[in-house]
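Structure record follows, encoded as structure tokens.
Of the protein chains in this complex, one is absent; all others appear in place.
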Amino acid sequence: MRAPFVPHTEAEVAEMLAFLGLSSLDDLFAAVPAAVRLAGGLDLPDHRSEADVTERLFELGEKNKPVGRSLVCFAGAGAYDHEVPAVVRSLASRSEFVTAYTPYQPEVSQGVLQAVFEYQTMVARLSGLEIANGSLYDGAAALMEGVNLAVAATGSSRVLLSTGVNPRWREVLATFSHGPGHDLVELPLRDGYTDFSAAGDEPAGAVVVAFPNYLGCLDDLRGARELADRTGARLLACYDPVASGLLRSPGSLGADVAVGEGQPLGVALSFGGPYLGLFSCRSKDVRRLPGRLVGETLDSEGRLSYVTTLRAREQDIRRERASSNVCTNQTLMAVTAAIQLGWLGTEGLQQVAIGSARAARYAKEALLRIDEVEAATAAPGFREFALRLPVEAELAVERLVEEGYLAGVAVREGYEGTDLEGTLLVAATERRTRQEIDGFAASLEKAIR
Amino acid sequence: MRAPFVPHTEAEVAEMLAFLGLSSLDDLFAAVPAAVRLAGGLDLPDHRSEADVTERLFELGEKNKPVGRSLVCFAGAGAYDHEVPAVVRSLASRSEFVTAYTPYQPEVSQGVLQAVFEYQTMVARLSGLEIANGSLYDGAAALMEGVNLAVAATGSSRVLLSTGVNPRWREVLATFSHGPGHDLVELPLRDGYTDFSAAGDEPAGAVVVAFPNYLGCLDDLRGARELADRTGARLLACYDPVASGLLRSPGSLGADVAVGEGQPLGVALSFGGPYLGLFSCRSKDVRRLPGRLVGETLDSEGRLSYVTTLRAREQDIRRERASSNVCTNQTLMAVTAAIQLGWLGTEGLQQVAIGSARAARYAKEALLRIDEVEAATAAPGFREFALRLPVEAELAVERLVEEGYLAGVAVREGYEGTDLEGTLLVAATERRTRQEIDGFAASLEKAIR
Amino acid sequence: MSSERVSLVPAAGGRALSAPLMGHEPEPTLFDLSMTGRRSASFRTSDLPEWGPEELVPPELLAESPVALPEVSERDLVGHFTRLSHRQYSVDLGAYPLGSCTMKYNPKVCDEAAAARHFAAVHPAAPPSCTQGWLEVLVELEEMLCEITGMAAATLQPAAGAAGELTGLLLMRRYHEAAGEERHRVIIPDSAHGTNPASVTLGGYEVTTVGTNERGGVDLEALRAVLDTDVAGIMLTNPNTLGLFEEEIVEIAAAVHQVGGLLYYDGANLNAILGVVRPGDMGFDIVHLNLHKTFATPHGGGGPGAGPVAVSERLAELLPGPRPVRLADGTFSWERPSRSIGRLHSWHGNALVLLRAWTYLRLHGADGLREVAEIAVLNANWLKERLRGSYDIAYDRTVMHECVVSAKSLADETGLRALDVAKRLLELGFHAPTVYFPLIVKEALMIEPTETESPQTLAALGQALELIAREARQEGDASSARAAPRTTPVRRVDEARAARHLVATYDQRR
Partner (left out) sequence: MSSERVSLVPAAGGRALSAPLMGHEPEPTLFDLSMTGRRSASFRTSDLPEWGPEELVPPELLAESPVALPEVSERDLVGHFTRLSHRQYSVDLGAYPLGSCTMKYNPKVCDEAAAARHFAAVHPAAPPSCTQGWLEVLVELEEMLCEITGMAAATLQPAAGAAGELTGLLLMRRYHEAAGEERHRVIIPDSAHGTNPASVTLGGYEVTTVGTNERGGVDLEALRAVLDTDVAGIMLTNPNTLGLFEEEIVEIAAAVHQVGGLLYYDGANLNAILGVVRPGDMGFDIVHLNLHKTFATPHGGGGPGAGPVAVSERLAELLPGPRPVRLADGTFSWERPSRSIGRLHSWHGNALVLLRAWTYLRLHGADGLREVAEIAVLNANWLKERLRGSYDIAYDRTVMHECVVSAKSLADETGLRALDVAKRLLELGFHAPTVYFPLIVKEALMIEPTETESPQTLAALGQALELIAREARQEGDASSARAAPRTTPVRRVDEARAARHLVATYDQRR
């Protein structure tokens, strides 16, 4: 046969057709109206060998510039170059995890179920909240689901949204909100902090603030909590799980719901996906939780076991009244994160957070020593900061690629017309060395001259 | 602790020492005479992180030129660039196969045991002999063990050795033979065929011929069989398992023992190792078989099971009277070969053999069209051939590296003073395309001008 | 065996009793294996100043105590997750005939593609000069998906089928709004997958359900009865979740289009019709595809997937953006459709999943894809016929890629329910089919063998399913199946208990 993974021999196909009393494979499609059937087949090349396709992939891959020794990564903006050891790749690529589906048969799915249970525990701890689900698509999807939960829980669809939140997540939220008709009110940034004064006291469903925010600044979660209390809203914090190695957790700062991008927890940069939406909330909201949740139980012989639970929230049971439409999620990434967090341990996570903050501080100081380079925000940050350059940020990025540095990400989308537009967002992780940062600073200095 | 994979905390070490009534780790080494103890520790750098070491590995790797798109491989000489699909790497790298040891406890080792049983079956079929062992180190080691078997079986230590046999294997055999005192008689090549006339009729232990031989030629196994019959020797054929996809097997051509290099069966080029020594023989010699052998049996409930068998031949039982000293072998490579052969199937192996022979014929014709390039042997070949060039072979190789081709291997070691010395051995596999071969020929033409 | 006594041993990372190879004890959690002060992690030598926490962030924001994570050696980490993996069924272990999920074999070459540094280590915000290879892959994938579906343009952003559905509904909404219309209802058949109604709600629409006729298709009369200009569109799966092709699809399309509604195609079942018929040619306006089903990107224990959405010409300018585009000079870049609804993903979608699908498509080509559909359908029909007599056949027609049978008679006769059949099947070496879905078939067993299972495997599966029915009917041994599974690491788990006493984290234990 021509399909590379179809096992059937011609003889077997003939035998099976005979068993069915059919004379050709075409007969199987008799129910398809002739008028709409495809004549002449698809206009695609025919099948190719694995070796040919691999060759082509290699060729295409060479047209990319991965980060690494020849392109040192100072880009962040939601996707970070943290250390991921071989052991994480090795375990997360075990085919039992990779080629399973949703654990519908718990008796033969204890592996994934237990790994997700452990993941939920770790995410709950990172967020400082009681409950975490088994993953959502990405940070943006987690934000969207969080807002939905808040709106459903409060009955108010007014959403007070800090512009410190990742602009792409805000755009996803806006795109989606058009459906159910959530009313998004954007709160501007001042010096890197959300300005709550524009929010007013009207009842609201959600207050959404990022900590640290897109510009890397440690925004005012306490102020946000006050606003949420005033307006009857749930407080949603967009957080960075790595920051929890150094900073107070969103839960301890008053968040009701914490959403985040789990990529920094062992997931490769991957050109943006698959990543991992982190979602946690307080126990009171558990019945509104979106997505899958694994719980503990016993088997018929009293053995500790795991199973997906509170299933009555989910789309396959509750259908149009489900808490969310999510079905396939990002389980493998959740398993990956559990492995990475197990590798890190308490101290390792601290080292990542502190190492990143040190690199960011050193980089910021080094870059600010360059003439005409200025800090774009005053608020203290974590591992990322925005700089005002004497040239277009995009141009600086292009020039530095030639020098072997991915200099950062230009701030534009979502900040049009603000003083942040056109700044360069620079991130540093624990993987950045003094030598790399010094080299980067020297190259930037040349590039903007 | 400083050793990266030692789990013990300082507190645990202290507790364990206390349990032992010791006051320091040094006390554990009280039996080591003070006079010879190492003062000051090893003169090596201290431990480094995985990330640092990986960085260094990357740097070193970049100093190598792997074969592939930018260095198209025409080198062979015992190591061939055959197709190895992702599925083989994926399965052979499963950690259960990788991190197990010799199946001493068959009840929890059925995986490796059965895989080796399947490997033995496939190697027996490839060689046309009844029995195959569970692997030896490499082709040279297999040859050495084969000669040992022959000498032990016949009682004669005279070994008639074709110089068509891989010169490095011959050297290993010579190095080793110095120990037990085997008497090696080298038989020269004429036009690519072994000249048996020099062998004489004296009793001998082994006649050793390669089919195809080092120069790629299809040597005269029948003539070798006659010589073996005449001298009472065992006939050892050094064979190429891939050639069995097209050519008669060594067993069907009269060999008593077939030894070979299993690298072409799914093992990466690997800078020469780990490879895989193939070893098969007739049932009559099974009790002299070197190395491990897996056999079938039943468990206490009558279930089909596998176990290493005829163990009484082995060193751990028979000690100085063992058939060989081998203990650790190349099991993982045997498992790899079984997977690769399962991927190939009957037809796939034929395709590899025919594809290689086609590429070799096309390449030979293309290269012989170049002025002053001549064939070094007249005998028909399989996928490799030697050429006489107007420049030093080594120089041609160096120049072609610049053009993106690994042109072949210079024939020198083991052929000193013969008309083959200084020729270039060129191999082509089913992975070589017309475009690559045409490009290679054009580049060679330029390079030797 | 005295496993009771032995479980007194403290949790030990090197004890393998939870690996089914060795025994049947529960695996301790990573938290149980933790020992304060143990560690695996190490980092690059950075040579940076060793500023303390207070020198880095405002003290009042510093965590009061560190987040407690498991502290284990790399060795124990490996032991734990390797043992867990042995407690997990997967396609790589055996057949997984889970209906509606298309659990086909996931080619290993795609794993290597997705692991390659030149794809996996690319930053999503890197400028196009650094990502030409990626952009070319995405553009080519979009082109192939459009050809396969008969659509004009696509977005690769949605991360799964349900995200695709939501995207489609938002496109539908924007389309009608642009035409100055306000419509409130979306029609779905009663056989629809749960994500469809849930997505309709998220999209801000109301669900109108339409029934199924006696041939298993949409009841055309009932459909006509609910169609009016308040209807934004209809969501259909074709073949539907009964595994049946909608014979009246042309009439359905005409009827919906007549009231100005759009047709949404839930592509979860596209595997059945690859190269045979295209959603676009059937009259669909919006299509989502489950790359993790049809195009063999692995399901990852529940994800990640990818759910690209392809649309007809009239909707192309509404697609989410930025979209990867091929420029006139042969290079690649990003572009936002002029009237884009916005964005549905933090970045560009599940890129490495998309790369796997690209690889799969290149391997198959036009001829291979057509054959995938043919053999998937052949397998399902063969199995349906094989089960005739043992189980009820829900709708007795030629099925497409899956067949829905029912244990209704079996249950009536012997008390053995679909769930029991599923559990007993585990003991016989197969993953269970989907049970109790679609909701409109009582005691449903929804079996999708896919094209990658051999006739021998089908025969074995058929024999196993038949055996279960025969045991119960002829041998009066329904108790055997009701006690199943008995050979798995755990036996039937108490789902109700899990919900009643919610313990969803280690910290909620006790």
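In this document, chain identifiers A, B and C correspond to the written order of the chains, with residue numbering beginning at 1 in each.
Here, a residue touches a chain if its C-beta (ideal position, glycine included) is under 8 Å from a C-beta of that chain, and two chains touch if they have at least 3 such contacts.
Model, not experiment: these values are computed from the prediction.
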Only one of B:149, B:257 or B:294 touches the unshown chain, namely B:294
Considering the complete complex, of B:285, B:314 or B:384, the missing chain is touched by B:314
Touching the absent chain when the full complex is considered, from B:344, B:370 or B:447
B:344
Could you pull out which residues of chain C are in touch with the chain that's been left out?
1-2, 5-6, 8-25, 33, 35, 38, 73-76, 78-79, 82-83, 86-90, 92-95, 105, 107-108, 426-430, 452-454, 456-457, 459-461, 463-464, 467, 471, 480, 486-489
On chain A, the omitted chain is touched by residues 4-12, 48-52, 55, 85-87, 89-91, 95, 108
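The working rule: only the chains that are shown with their structure count from here on.
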Which chain maximises the distance between its CA centroid and that of chain A?
B
So what's the Cα centroid distance for chain A and chain C, whole Å?
19
From the mean C-alpha coordinate of chain A to that of chain B, what's the distance rounded to whole Å?
47
Distance between the CA centroids of chain B and chain C (whole Å) is 45
If I count partner chains per residue in chain B, which residues reach a count of at least 2?
50-51, 55, 85-86, 90, 95
Residue list for chain C, restricted to those that touch at least two other chains:
38, 42-45, 72, 74, 78, 82, 107, 109, 111-112
